[in-house]
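Please see the structure below; I have some questions.
Only one protein chain is missing from this complex, and each of the others stays in its spot.
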Amino acid sequence: MKSELRFKLVVSIFTVATSMLGGYAVSETAPQNLASPESFASIADTDARSAAMFTELGKVLTHPRCTNCHPATDRPRQGDESRLHQPPVARGIDGHGLPAMRCSICHQNANFEPGRMPGHPEWHLAPREMAWEGKTVAEICTQLKDPARNGGRKPEDLIHHIGEDTLVGWAWAPGAGRSPAPGTQKQAGALVEAWVKTGAACPAQ
Amino acid sequence: MRPSRREFVKWVSASGIALSLSRLGSAEAAGLPPRASLPGREGWNPAANGAGRIDGVAKVTGAKLYASDFRASDLPGWPQSTSHAILVRAPDATHVYVGMDLARLSGALKPSVVVTAADLDKIGTRVPAFYTGDLFCPVGKTPIYMGQPVALLIFETFDTFDRARLALRYGTFVKFGEETGPVAIPNYGAYRFTRVAGATPDAPDVYSPVQAGWVSPGRSQISPLPVWSPLAKDTPAPYSKAAVHGEQIRSELAAKNSNLLMLDREFETQSVDPMFLEPEAGLAWYNSKSESLELVLGVQSPYEAAESIEHMLGKASAPFKPARINAQFTYVGGGFGGRDHTPFVLYVALAAMFFPGRPVRLAHDRYQQFQAGIKRHPFKMRSRIGVDRSTGKITAFAADHVLDGGGLANFSVNVATVAATAAIGIYDIPKVDVTTVVVHSRGVTAGSMRGYGTLQSMTALEVLIDEVAAALPLDPIEFRRRNALKPDGRTMCGNRYSVSVRTTEMLDKLEKHPIWQQRAQQKSAARPGTLVGTGLACVTKDYGAGADCSLGRVELSAEGKITIYCDHVEMGNGIGTALANRVAIHLGVVADEVSVARVDSYDVLGLVTSGDPYMMDQKTQDRAEKDPRWVPAISTATSASVGAHVGTHSAAEAARVIFRFGLWPAALELWNIAPNDPRAKDWAKAQWKDGQLVMSGLAALPLSALAAKAYARNLVTGAMAHSFSRWEWSRARFPFNGEQYRAEIDALAVRKGNGKFARIDRVSVRFPPAVNNQSGNTYTSMCGTLVRVEIERATGVLRIAKAYNVFECGRALVPEVVLGQAQGGFAMGVGYALLENLPPYEGGPGNGQWNLGQYLVARGSDLPLRDLEIEVLPPLTPDEPPKGMAEVVMVPVVPAILNAIFDATGRRFQSLPVTASLLKGVLA
Partner (left out) sequence: MTRLSITINGRAHGPTDVRDDLSMNDFLREYLGMTGTKFGCGAGQCLSCAVIVDNPDGTSFTSPTCVVSAVSFDGKVIRTVEGHAKNGELTTLQKAFIEHFSFQCGYCTAGFLNEGQVLLERLAKAPVARAELEKTIAEALDGHICRCTGYIKYHEAVRDVILADSKRYLVANQ
């Protein structure tokens, strides 16, 4: 084998990376919309309609803005890539962090743009049993209806939690460098309400 | 202007700019606060009793030490307020740059000054050859790399700057037009290192780089890669000779031979950032009245920084050409190579020149540091190794390296050649053929970083060696032992090491260590769901760059207090403390003041230089050295693990002169020993003990008494020296008190009593021969690592359960710092092997959006903090000179981890880093 040939292989590897890694590490993707409850009116079967609305809501629930702080482990995730939180932090006893590092030290009352720091007065992790990270929309749906895994809420309570809670609402105003959850909080609340009123059916999977 | 009482390096450059690396008359008061330049001056000097670093108090009390700490108001004589600059960079290098969206900075956010390529054209700046490429990308051109600057924006007040930087942060401030693809630039360099040993170990080599010189192939017109074939058109004759041998080695490896085990493997390494914790920063003020450019900088290469700025402005039109440049250098918050020859300083100087009268600060934030700081080269390597199955001896090795140098050449060629000449590590292989080429790309510029290419090439090698041992099969330590280069053997360049070679000792240590002994037992005892594996690696890494020098000045007061000045930089390596300890060997007491990064203070030596110390031929050197003030280089960077060996050498030699011609004659007088008494020549027999000079049968003399006597008798109380090393020291003779004093220095000045320093012209000198330039390393240190890992099957999470690192470094000047360097090297090795990764181009750090959330360095929780054992072999002789160790300690950590992963999983990873998700993927 002639020496030159060897290098063709090597050079081609150099160019692959280009096509694979488009865009910026921190990217704000175009905001996604949420369909309104009315747009599901054509589905005659109530359960099917209810499940379809939940599937739509699933765009919100599986969004990094939600799953990052509903993590599968004791450590939250960060950013649109849902990387593990840096510095390493853990939920602690009350979901507000360990004694040496409480959430509220950095995450203060509101976003602080110069420091790219998101904030809210109640910033904390969802309890362990409410972990959504890595789950399917159907799994989250079952979980949401289970009072043991939804903070003891009835389905009706979820209308308020998702539609009006201000910490949840942060997901739609997360500050620069983070893409907001799809649609608006109001639209998400409307979907929850319609879902509950149609019997809170879950998608098959 | 009246010079200060301090001497200083001052010379008028070819361009007519007076360049001074310290305080001119009016600026005498404008020096850094004494505390910053002279830690140790505080009441408690922790180094005095070996209880800490000489800069310890300054660092735990938050003293202003680093370039990023200083503002104009901290510097006496400067205007009070500081302006701030932003260096705007291109996040794209495949589209035409069409300008900035300056409308975004209207009203209160408007910059006072905008500097672009057009402005530099107008005033006639020059780009130093080392940084060839546009300082700013001109409008209408495609940036040659991601992160290439497009403009400097200067804001008068901090508040304007602070708000403006927020407005620039995201998206589209830098505007691009048509897509052009990346700019094609020829490769930075290509070399072939081929050696064919003689038939017996004693026979001369048939062919070697030392005999034949280093060879490069011809360039191809159509490809960034060279033409390696010996037969191609336009192939240079010297290259062709190496290539014929090389192709012969390759065909032997490819031939069918049942007694030959041949492995052919690829290995790939990633781009990483040195991630020193202090982002680059600088402060500059152009005083238009005195036409003086004042700078405060923190770099590993102070002398080079000042010269590059001088070159840049040397032909500029008025009023952009200063009459003088006065640079002051600070401590640095980590370096690891990334602050050696950084273009950042050029922009600091430009900011001041374009906003005359106002001190301007330029400082990277971490995003910008990722976007523009010097990176480690990613490598693609292909290696072939042939082993005689019956003897277990390696018969031949061939490798091809392709390095991505990123946007500017910087140290790319040097990194490539150091990596290539380290490609066979600790082994003795009779036939070796290594090609290397370093290409330009649109990635962020790569340059010097701890390990300097050997981390990459020896990781590939030690992983391959592990595989060979398994395939033979032969115990991995036995296989290494059989093939280890003997102390008098020849390296792949064809030269011999001139320092201790202790590979066998190292391998013995590794073999006997419990981590190795218990490897099978630990593996079988793995907890359910966990895989356990043990790996080892052993390497050797050169230290010194082939043209290293230092300046040292030692002064003794009449009370016996010692002050040391040195041109090398404190970047955490403990150079100040090492200086104090090494000088104490000769003067008995740890210094009270150590001033580092001082390129001034040696004016009286009157040093001159010419030519390139790396490339110079013997005739030129012979001609030049006739001038007794000529040296091959005046001051070089703190890099290449030279701190202990080179950085402290000149001060130690100066201290030796003080002892020999100051303290020793003072002692003789105090002991009433006449000059003609035979004991008068017994200076080598005297010893220091607890600050007192001890000689058997005579009264112990405290340093203070000796100093007082030296002053009273007008003996030597101060000395300054310059030394140069090209894998061996320059040596010279100096006429002194009627004798010829010989030392491993090439310039000397002394002070007697309270007098002034006076130069003693050397009467003969022997500089290390120019041929050493092509020898590759002859100074080398060895290190071996054992690692035991535990990998959780379900998650791929890897934990280093135990590790052992053994190395040698001659005489350790500050054992605690040596230990700390080894612990830090281990941590950096873990990061490189398992965590750190920068995508090369789009999506990579050149986009200006990277920080420590994405880029993971090892934290405490990633390391075996209580299970890392470090062993430093004692020096072979008590006076063995210190050897560089700060790089080598990192290298074997990486292949040892990979070999442990193989032992645990049966999987050989051929690229880095091996992340938890990759491990999870293969274990699923």
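Order of writing sets the labels: A and B. Residues in every chain begin at 1.
Going forward, a residue touches a chain if its C-beta (ideal position, glycine included) is under 8 Å from a C-beta of that chain, and two chains touch if they have at least 3 such contacts.
The structure displayed is predicted, hence computed values, not measured ones.
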Contacts of the unshown chain among the visible ones are A, B
Among B:252, B:816 or B:880, the residue in touch with the chain that has been omitted
B:816
Full-complex contact with the absent chain, from B:188, B:276 or B:452
B:276
Per the definition of touch given earlier, which of B:422, B:616, B:863 or B:885 contacts the omitted chain?
B:863
Could you tell me which of B:574, B:718 or B:810 touches the chain that is not displayed?
B:574
Spell out, residue by residue, where the missing chain touches chain B.
42-44, 46, 51-53, 55-66, 68-71, 73-74, 158-159, 162-163, 166, 274-279, 331-336, 365-367, 571-574, 814, 816-817, 819-821, 823-828, 851-853, 857-861, 863, 865-866, 868
Absent-chain interface as seen on chain A, which is shown:
86-89, 98-102, 105-106, 108-109, 112-117
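By our rule, only the chains that are shown with their structure count from here on.
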Whole-Å distance, C-alpha centre of chain A to that of chain B, is 45
Parts of chain A lying in touch with chain B, wherever the complex brings them together:
1-4, 6-7, 10-11, 13-14, 17-18, 21-26, 28, 78-79, 81, 83, 86-88, 113-114, 176-177
Per the touch rule, the chain B residues reaching chain A in their complex are 91, 162, 166, 169-170, 223-225, 227-229, 243, 246-247, 250, 254, 268, 380, 382, 400, 402, 404, 435, 439, 441, 839-844, 847, 849-850, 852-854, 856, 859, 861
